[in-house]
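As you look at this complex, bear in mind that one protein chain is not there, while each of the others sits in place.
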Amino acid sequence: METGRYILRRLIYAAIMMLCTSAVIFFLINSLGNPVELMLAETPGVSQETVDLISAQYGLDKPLIQRYFIWIGDLLRLDFGTSITYNLPVGGMIWSWGLHSMQIQIPAIILSVAVAICAGTWAARRQHSRQDFTVMGTVLLGQSMPAFFLGIILIYIFSFVLGWFPSYGAISTRRLLWGSALFDGLWHMVLPVAMISMFNIATLTLLVRTNMIDTLRQDFIRTARASGLKEGEIIRRHALRMVMLPVITYVGLLLGLMLGTSPVTETVFTWPGLGALYVMAIQQLDYPLIMGISIVIAVMLILMTTLTDILYALIDPRVRLE
Amino acid sequence: MTSMNDSIDPVARPARFGLFGRCLRTSMTGRVGFGLVMFVVIVAIFGPLLTPYAPKDQSAMYAVGANARPSADHWLGTDRLGYDILTQLLYGARTALVVGLGAVLISGCAGILIGGIAGYRGGWTDEVLMRFAEFFLVVPIFIIILAVVRVLSKAVTGTAFETMPYFNLTVIILMIGLFGWAPIARMTRGEFLRIKTLEFVQAARCGGQSGRQIVLSEILPNAFPSIVVLIALEIGGAILAEAMISFLGFGDPNAVSWGQMLYFNYQSLKIWPMASLAPGFMIFITVLGFNLLADGLSDAANPRARRR
Amino acid sequence: MNASAQIERSDVISTDDVILAIEGLNVSLPAGMDRDHAVRDISVELRRGEILCVIGESGSGKSVMSNAVMGLLPPQLKPVAGRIVFDGRDLLTEPPEALRDLRGRAISMIFQDPLSALNPLMTVGDQIAGVMRAHGVGTAQTRRARALELVREVGLPDPELMLLQYPFRLSGGQRQRVMIAMALALEPQILIADEPTTALDVTTQAQILELIRDIQRRKGMSVMFVTHDFGVVSEIADRVLVMEKGHLVEAGTVQKVLTRPEHPYTQRLVAAVPRMRGDTREGMQGTPVVLKVENLRKVYRSGGGFLSKERRVVAVDDVSFELRKGRTLGVVGESGSGKSSLGKLLMKLIDCDGGRIILNGADVAAMPEAAFRPYRKTIQMVFQDPFASLNPRHTIGRILTAGPVTYGETPGVARAAARRYLDMVGLSASAFDRYPHEFSGGQRQRIGIARALMFDPQVIVADEAISALDVSIQAQILKLFADVQAETKVGLVFITHDLRVASQICDEVLVMHKGRVVESGPPAQIFLSPGDDYTRRLVAAIPGAEITLSHDGSPQP
């Protein structure tokens, strides 16, 4: 009952946010000019009549406000328009390129969370020890390492010098590793995933460690100890649950951003993902593509943060009931 | 836990040499971080005195050529553009610091102001401002900055802005600053909310002090240690963000930036690694310096978490 | 009345009956603290079936000792000498796994703050069953059945539903009952209770003490009960240990320690225990009214936003009273009674929703802040927490002079006044340039009082001004209040949860319950012949009433 109302409230907030975001994106980008003129700019000998004709074909002759609602209507029918540089339907492109982004982002997030929980807990339980210092040192180095610099070094060592992993692309064009698309895909994922995980692991480890130290200081942990629970059980059943709350929020953010955070990774590894596509779209001022990707990233982000909030509330009864 | 905890203050005590003194005295990471930051600052100030070359001097192209190995004239060699790598590194420190401090000046002022208002006023104002901040917290800043940099460079065509020197860099600093206020605002708000309820603030009200006085002399100084930590972190973050933007080719062509060096040189990594590794390393130690400093400050600001 | 008081307690118990023996325990403190050892050379015997109270002020090492038994000392505190013998084994040298097995099964512990001591994310049932699970007892079904049984045993309402509740939805007393249920889950031989009632209201405290006493007798457990409150000691203890700064200074039966304390520290401590008085203070009868409150009302509203129900809590409901110059009005009540809200309303730290506050002949209740400012000088406040009530970044001098300077006083005059008042509250003028952290809790509270006096106010509102202090300090501060009042003839609104304190200092007492004044009158009427049902219950719940209802100040059990 209370949970239901909470979820409903979050969803309505999300809807309002999406509406605002879409308006911002639309009016910002459309204030820049007529995309058809750009589309035909390279074509010599196009008369103004032709521009008007094609503009009308794209529905660009209508007033801006009307076009906004038409655009929203199209979005609701998952019609994102057509890319100017690629001439492909933007929706299909986002799906196709976005899948590639997820292909490296999701494993990287899973890996980061797993490693961070282990390392963070391990360090927290040895606070101020040599081991803790080592972990924290590594974490700080990892957090300060510019992602692209790390990527370049990874490529130099593992691709150029050692030749173990490919440094570009999501899959081999012809010769698949061991003849399997699965292995080949995994093989291509190694370096990009390593690069993305590095930063996430650092941040998450810090988060886990700090919260674990805080939690282990809490009275209920002492209660659990006084009740004779095994240390491992205390960590697993009591402390980790508490620590997972901020981790969930952070991971929710990572998942929400996963389509958009990776232009650098995808540029370094020439990975055919949405981030690289977005950079390309901006460089070429491909309006429909910029608008489409922006709105998808925004919606994804709003959805994921909303889901995170809901999940958080399901785990922590205090949020949903207070 | 033990009765000793009773004597711990709800806010940090003032120390003899301030937060910085304590950070340097008590924290190893703080000392290392401070050292690295000072190194970059010194390079930024005095670096240009150490090199005979102008920052955009491509004359090496006609002499030793591009991608030249180290020599007496060019201690670290030249890069693909025929620039002296060392000179670029030295001048890049200025850009990095200007970006970091400039962006944080903006985000710090905005964040403290907005967070302070939200935390002090509370209620409806707080709700609205924090919803607003929430939006900025989750917005994919990087992507927006790319779009805005590109869009603005088109939008200013034919206006006075177009002739402004370092326009792109200014836009990047502004954008990083404008999008960086939310964490500071949230931290400030949290501290304000917490400190506001402490009894010495109520005592100040009872003592007839105005809201402005209370904020400026009672709440803000006590909230500052936590905010400073975040600010140090954000300086590093801003430098990193500018490097990434430049790395993607959206930087200011007229500024000397480590990110831009990487952008132009990483494709020829295999021919001459120094040209990409050197600027990458500089970004790394600068950001590391600020992160370590933040870590040390955080230890100093929260004595509860300090090693006993 | 407590039946235990009548039970004959013997000093002579054979050594076979010793279930836990602490011998020469030394726990070191890390370098840089004010002393080397948290506890030094302590030897204690806990006997079968007795309740042993360990009493001491903060920093006396009583908690360190009890935690040492459980093996739960924080890593920086290390037992360096001595033995803790239980069941023929030295707990200090036992391997961690063996110690863990003993915890919860043979020795259980309950803690001061039952909210933070329970996992907020787990249901009551899971937490109780978790103790059994940890020791591999029973199956999921039997554990649940046992949990149900325990919940009934500790007297929690609606047991079935209770198992599914989360701790934050329970009241303080209910949480402590859950803690007790967890501690009892495996029928331990020893229960260590570390200040289990300190965070509770007095009526709840009485119930919990009753419960512990009752369970102890039924199960024949041994209880080590750590407290700072002699009232509690007199209610529950068989024997008492008194600790001071890590040393054991006195031990003996409850009668002996309370009535014939030997060690000077114990004597001081016992003397400092606030006594319930039923007398009426003399003098200052016909002085003018300095503060008059009529039908004051405050309603807290929360929620009421988008899609969420508005919640209203009436904090202060139709409260009226008069305060005369030089007189003290006590406001007593349990937590949530609205007494602190009343204090804040008087100070206009929060706005009221109705009623009048007449100060200096003007109704300030509805005044905007700007108009009220000139009146602020006439009403000042002393706060509860001596650590939070002084800005750690300002010198004492600045803290004291800031107010008067704001009101246009010249800094020179303000400084002179500050020195004068520091002297009045018993601090040397050298305090002027120092920072708050250089002072102890009691000293800080004196500074707080000096700050209030800086304005020569007509009324001082003291909100739980002594409840965060140790008993011996409490007595000093109370005396200071009395002295200050005698000298300045200030009217005092004294808000406290401690009825004994109120009985000592007040000329008139308001008893508040759920925002309403249920009874008011002179202490004699309130404490000796309470008219209201709630007041009666409150007075009955005062721990240690049997040793405190005396007029001459000497304990008479």
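We just call them A, B and C in the order they show up, numbering each chain from 1.
By definition in this document, contacts are C-beta pairs under 8 Å (C-beta built on N, C-alpha and C of every residue); 3 or more make two chains touch, one makes a residue touch a chain.
Note that in this section contacts and distances are computed from a predicted model.
Per UniProt, the protein behind the absent chain is "Twin-arginine translocation signal domain-containing protein"; the candidates were "Monovalent cation/H+ antiporter subunit A", "Twin-arginine translocation signal domain-containing protein", "Dihydroorotate dehydrogenase" or "4Fe-4S dicluster domain-containing protein". Here the missing chain is touched by one residue of A:138, A:172 or A:210, and it is A:172.
Interface note for the absent chain: among B:18, B:35, B:70 or B:211, the touching residue is B:18. Within the entire complex, the positions of chain B that touch the omitted partner chain are 14-15, 17-21, 37, 41, 44-45, 48, 55-56, 58, 61-62, 65-67, 80-82, 94-95, 97-98, 101-102, 150, 153-154, 157-158, 162-163, 165-166, 168, 217, 221, 224-225, 228, 232, 249, 253-255, 263-264, 267-271, 293.
Residues 33, 37-38, 40-50, 53-54, 57, 82, 84-89, 92, 96, 159, 166-175, 181, 267, 270, 272, 276, 283-285 are the ones on chain A that touch the missing chain.
Methods note: only the chains that are shown with their structure count from here on.
Taken as a contact graph, the chains are fully connected, with every chain touching every other chain. Greatest centre-to-centre distance from chain A is found for C, with centres as Cα means.
In this assembly, the C-alpha centroid of chain B lies 47 Å from the C-alpha centroid of chain C. Averaging C-alpha coordinates per chain places the centre of chain A 23 Å away from that of chain B.
Multi-chain contact residues of chain B (touching two or more other chains) are listed as 1. Chain C has no residue in contact with two or more other chains. Interface residues of chain B facing chain C in the complex, by the touch rule stated above, are 1-4, 6-7, 9-14, 127, 198-200, 202-210, 213, 217-218, 221-222, 308.
Against chain A, in their complex, chain C makes its touches with residues 70, 72, 100-105, 108-109, 111, 113, 116-122, 130-131, 134-135, 166, 168-169, 179, 182-183, 185, 306-308.
Interface of chain A with chain B (complex): residues 17, 28-29, 32, 128, 140-141, 143-149, 152-153, 155-156, 160, 213, 217, 222, 253, 256-257, 260-261, 263-264, 267-268, 278-279, 282-283, 285, 290, 294, 297, 301-302, 305.
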